[in-house]
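Just one protein chain is left out here, and the rest sit where they should.
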Amino acid sequence: MDDRWVRYTDALWQSALPTYEEILRHPFIAELAAGSLSRDRFLFYMKQDALYLKDFSRALALTGARLPEADAAKSFLGFAQGAMGVERLLHETYFQQYEVILDVDKAPACFAYTQFLLATAATAPHTEAAAALLPCFWIYREVGQEIVSRSQDKLAANPYARWIETYSGAEFDESVSRAIDIVEALAQDASEAARQEMQRAFAKSARLEWMFWDSAYRLEQWPREQT
Amino acid sequence: MDDRWVRYTDALWQSALPTYEEILRHPFIAELAAGSLSRDRFLFYMKQDALYLKDFSRALALTGARLPEADAAKSFLGFAQGAMGVERLLHETYFQQYEVILDVDKAPACFAYTQFLLATAATAPHTEAAAALLPCFWIYREVGQEIVSRSQDKLAANPYARWIETYSGAEFDESVSRAIDIVEALAQDASEAARQEMQRAFAKSARLEWMFWDSAYRLEQWPREQT
Amino acid sequence: MDDRWVRYTDALWQSALPTYEEILRHPFIAELAAGSLSRDRFLFYMKQDALYLKDFSRALALTGARLPEADAAKSFLGFAQGAMGVERLLHETYFQQYEVILDVDKAPACFAYTQFLLATAATAPHTEAAAALLPCFWIYREVGQEIVSRSQDKLAANPYARWIETYSGAEFDESVSRAIDIVEALAQDASEAARQEMQRAFAKSARLEWMFWDSAYRLEQWPREQT
Partner (left out) sequence: MDDRWVRYTDALWQSALPTYEEILRHPFIAELAAGSLSRDRFLFYMKQDALYLKDFSRALALTGARLPEADAAKSFLGFAQGAMGVERLLHETYFQQYEVILDVDKAPACFAYTQFLLATAATAPHTEAAAALLPCFWIYREVGQEIVSRSQDKLAANPYARWIETYSGAEFDESVSRAIDIVEALAQDASEAARQEMQRAFAKSARLEWMFWDSAYRLEQWPREQT
């Protein structure tokens, strides 16, 4: 970077701040934090998230395989396994607790987001792929911590406490910081044109994060002919 | 195939027939055939189609590079160049005629469809990738020929005649038949499990075709926070 | 499989048995087992192996990302991390012990093998990719156990004992069995044509394993003009 006082990833976050703030204002997040989110909406979200995580894991592995630096590649493989682990955890907690099975296909928002991540991970420059994968880390950490901060001593009574704790915990925090540092290092060696593509990819994924929650709140279906 | 009297691709088409019939009934197609489609909607469609064709071409090239049989690979490379050629043609005819420039990003339907094709072409089995790419050939041919048949002697007066002729012509017909034959041959050597995935991919692309036209008719925008 | 009494992977191993027996007879393995292998040859091997493991890990991740079944995908991601871990271990044991640094490029055998694995993992059917990755697991286990069985009570005195123990241990054995089971399951769902390609890929990698050891024994250099 030309300017030694500003990290590229800080600028990246600033550029997506309006989207992040829309997410925080979204009724899905507000009701999740308050513990008042309907079970239907939460279960819709959980099922879509389980489907998302499988492809997120694949996209992380594809990108990790293409990162030139060995430690960064190793971290991405660790993230890929972590995503599979969270998917498993969803099944073993909420899916069992609510006695549900994964009987659905991807809703349009989940479909668009996962296909974007896979297509980018497989065919775009690895710098762009890493940037596209970052919002899912970064926004979840910020949302998780924001919800904890809003909830304060009422968190234990929140039926969705376990979900909230996953994303506000120290272990996830560490992964997110590592993912940010990897993207920062990639940006340092990237050309200006490549950095602009990284920002476009980051912004697109941030929008798709918003759409993912909005999809759950609306219990989104695939459009059909009006009859 | 176990049954020598039924081609796999015929069964594939039958399975997508309800979607094809929804497409034929869609007001976009009805008004396009009548020549009454608004210029805004047609231009929206043209711009999205130009964006689509670039990625369609890339997905054809990625798939062609993975087809084991050399003649099939060569055909897919030819299709990839053809798609680029149609994209160029759009610019040189409608874009110049209406004095428009390609100043837009992909609308959600175009985005989801292209990312699905690229992700599938790059990471799914090549059988599935070829099946996912087929509806754009097959449905366009059928729609093109259906519009000509509805129009009869009024086609010359239709402001969108050139578009219609592209997809109802003999050259395109030949490409479509070749693409169908390649998918048929791939299905012959595929396991039953692989054929089921081929059908899922074909059906998904057929739905995305409907959504693409529906998107144009609705002049679809990316969703934003309700304010 | 048509024949319920024979596992596909057993037939796979049988087909590569002559190559495996050539490997066991190779002076590199004979001298490694006897502890008489020259330090130069062992260090050449170690350095090439470190370079190999980085790409082997990438090829495992690429293949894992394309395996349809989630548990199999997760195992391959685990293997990919394991390969990175062994590469790290090499540095922290032998490289430090012998005070060497990784100052070389891939020799021709390592180059050909890694490029084959990466190309296959990225572009061939995932069944073929998994089969190409299997010999490095299976042959190493058999070689490791064979050397232990030959060495008996002299293993402790062998300067290469740590290397031998890595590949003759229970943990590696478990990974190898898991890798074999995944390939077996893939073969069950594969067409006959796909299985033949799997066997070709397995046989090619087995030959490249022999060449890799032969390369180390010959301290192989890139060919140059005779002057």
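Which chain is which? They are A, B and C, in the order written, and residues in each are numbered from 1.
Heads up, the rule we're going with is that contacts are C-beta pairs under 8 Å (C-beta built on N, C-alpha and C of every residue); 3 or more make two chains touch, one makes a residue touch a chain.
Owing to the predicted nature of the structure, the values given are computational and were not obtained by experimental measurement.
J.: One chain is left out of this view; which of C:T123, C:Q145 or C:T166 touches it in the full complex?
T.: C:T123
J.: Decide which residue listed in C:Q14, C:Q115, C:S177 or C:Q196 touches the omitted chain of the complex.
T.: C:Q115
J.: Please identify which residue in B:G78, B:P108, B:G169 or B:P223 touches the non-displayed chain.
T.: If we include the chain that is not displayed, B:G78 is the one touching it.
J.: Could you pull out which residues of chain C are in touch with the chain that's been left out?
T.: Listed in rising order, the touching residues are 22, 25-26, 58, 62, 108, 111-112, 114-116, 118-119, 122-123, 207, 210-211, 214, 222-225.
J.: Mind pulling the chain A residues that touch the left-out chain?
T.: Per the touch rule, chain A residues meeting the hidden chain are 65-66, 68, 123-126, 189-191, 193-194, 197.
J.: Could you please point out the chain B residues that touch the chain left off the display?
T.: Chain B touches the chain not shown through residues 54, 57-59, 61-62, 64-66, 70, 73-74, 77-78, 80-81, 84, 87.
Here is the rule we go by: only the chains that are shown with their structure count from here on.
J.: Among all other chains, pick the one whose mean CA position is farthest from the mean CA position of chain C.
T.: Greatest centre separation from chain C goes to chain B.
J.: Suppose each chain is reduced to the average of its Cα coordinates; what separation in Å results between chain B and chain C?
T.: Each chain reduced to its C-alpha mean, chain B and chain C end up 44 Å apart.
J.: Can you compute the centre-to-centre distance for chain A and chain C, using the mean CA position of each chain? Integer Å is fine.
T.: A distance of 36 Å separates the two centres.
J.: Would you give the residues of chain B that are in contact with at least 2 other chains, written as numbers and ranges?
T.: As it turns out, chain B has residues touching two or more other chains at 123.
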